[in-house]
Structures are given as structure tokens and as C-alpha cells.
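I have a structure here, written as C-alpha cells, and I will follow up with some questions on it.
Excluded from the complex is one protein chain; the other protein chains are retained at their positions.
Our next item is chain A:
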Amino acid sequence: MNRNLRWTPWVVLRESLFYALLVGVAVVMALPFYWMVVTSFKPDTDIFSEPIRWIPQRFTFEHYVKAFTLVPFSRYFWNSTVMALLGVLANLVLGSLAGYAFARMRFRGREGLFKMKLASLLIPGVVTLIPSFIILKSFPLVGGNDLLGHGGQGLLNSYWAIVLPGAAGAFAVFFMRQFFRTLPDDLMDAARVDGASEFRIFWSIYLPLCGPALATLGIFTFQAGWNVFLWALIVFNDPKMSTVQMGLQAFSFNHQTDYGPLMAASVVVSLPVLIVFLFAQRYFTQSISFTGAKG
């Protein structure tokens, strides 16, 4: 604490203004969450009241029931969960394999290949949208396609369409490489003397030391996978494959919006990442300052 702080009237005023400003900003930041939650529990008649009821008089769960019965929201929830978790698994495994090789193993072309992979961070997503769509659609021998990729829908409308293109992101490889570089060399030498295979050294010696890095990467990847929108919009046209983000659109028909269920669904969509964040706050904020990455 500031030892020189003397409580003169001027200081009291300054400090109060300082806190008033922060509280004001905090209210604005929290308001949408508050409003979303409050609306989701209000009966329909109270949602459109004037003046606004900031504190609800009556509580109801009907909007939550409706959210899951009006549209197949549990199906959307399942889709998003499976795809986000598969994305996490793929990135953790493939990212740490490649990151380990780039950090600790010697091979020709190591720096060049790594720089190439890293350069993909510079290619904006929008330029690969259309070609990646065509590549997925004409993947040979899947989804009714023949050997030349004609005839069927390929990998479109399957979980692969979301999982594969992001399965080993440049960020995951870079992030794991940075972490593996901080680990000591002598573990490797000792294991080699004992005759352990390269994979064994990676899997049972170095990977278990990566707990915090894997947790951080897992959280980021989960958030990214859960929040995917434009890409899902492009590769899914089967309503059964909709994600929760796309599912939110289903509550507005012909300019008529069902706000109660929509807010209930928004709460449900926001919860998983919010819960993960509150549990893993420390990792989140630390790694943002470390990598400058944005969620």
C-alpha cells in the first residue's frame, strides 16, 4: 500500500472519483450478463414492461424448458461440445508432438519448416474460406465421393469439417515449442542411455512436465472451438449439424424474436466457457500477457 498517502480532502475526493469510475465501467461490462440472466428468468409479461424491471418480481424456468423444446438445442449443445473437445484433443496431441520435435530434436530443415508453419499466422482466415470449403467437399472416398472427389458432399456436414482444418494450429505448435524449450536437456540424455525410444522420451518424460502449458492451450482451444461461427455456417447446411452459436439464430423467425427462450439459450451458450474461465483465471490472464493472444 502507498505509505505516503495522507487522507487530505483532496485525496479522498480523488480516490472516490477513481473508484466511482471503475465501478461505472464494471457496471457497463457486467450489464449484458445481468440482463441476459434476469430476462431468461422473467415471465413473458414482465419482459416487455415499461419502465424496466431491473429486479425481477417473479421467477420462472419456462424459458429454459422452451429453449430446449422449441429448437433441438440439446442436439446443438452436443455437436458443439464434441467438436470443441475433439479440437482440444487434436491440438494438444499434434501441437505437442510437433512442438517437441521443433524444440528438442535435430533434423534438416527444422528452422525453415517451423518458420513456414509460423507464417500461416499471417494468412488471414478469409482467404482460405472458399478453397478449404472446396477441399472438404471434394475429399476423395468419403461422404459419397468417388476417388476423384465427385458425387457426394465429402466431409461437409461432418464433425471433421470443423475439427480437421484447425486440428494443429500454428499457435498450438508455437506455444508448445516455447514451453518444451524451457525444459532441461539432461532428462533426455539419461533416458537415451537407458535405451528409451524417442516417442517414449516425449510421452513419458517431457509431456508430463507440460501440465500448465497443456491446460492453457486446452482452455484457449476450447474457447475457440466453442465459439466458431462463420466456418460452421459455411460447412454445415444440415440442420442436425448446427452448433450452439448457429442455434441462437433459430429463435428469430420472420422478424419475430422469442426473447425469453433466446436469453435462456444465450445463458446456456455462455456458461461452459465462463465456468472454465472462472476456474482457470490465473492461466488465462497470464498466458495472454505471455503471448498477446486474444480469445
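Quick note on the criterion: a residue touches a chain if its C-beta (ideal position, glycine included) is under 8 Å from a C-beta of that chain, and two chains touch if they have at least 3 such contacts; residues count from 1.
Heads up, the rule we're going with is that contacts and distances are computed from a predicted model.
Undergrad: Out of "Heavy metal translocating P-type ATPase", "Peptidase M48-like protein", "Thiolase domain-containing protein" or "Sugar ABC transporter permease", which one is the UniProt protein name for the chain not included here?
TA: Matching the unshown chain against "Heavy metal translocating P-type ATPase", "Peptidase M48-like protein", "Thiolase domain-containing protein" or "Sugar ABC transporter permease" yields "Sugar ABC transporter permease".
Undergrad: What residues on chain A make contact with the chain left out of this view?
TA: Answer for chain A: residues 1-2, 15, 18-19, 21-22, 25-26, 28-33, 35-36, 39, 47-48, 50-52, 94-95, 97-98, 100-102, 105-108, 110-111, 113, 116-118, 120-135, 137, 164-165, 167-171, 173-175, 178, 181, 192, 198-199, 202, 220, 223-224, 226-227, 229-230, 233-234, 245, 248-249, 257, 259, 262-263, 266, 269-270, 273-274, 277, 281, 284-285, 288-295 touch the chain left out.
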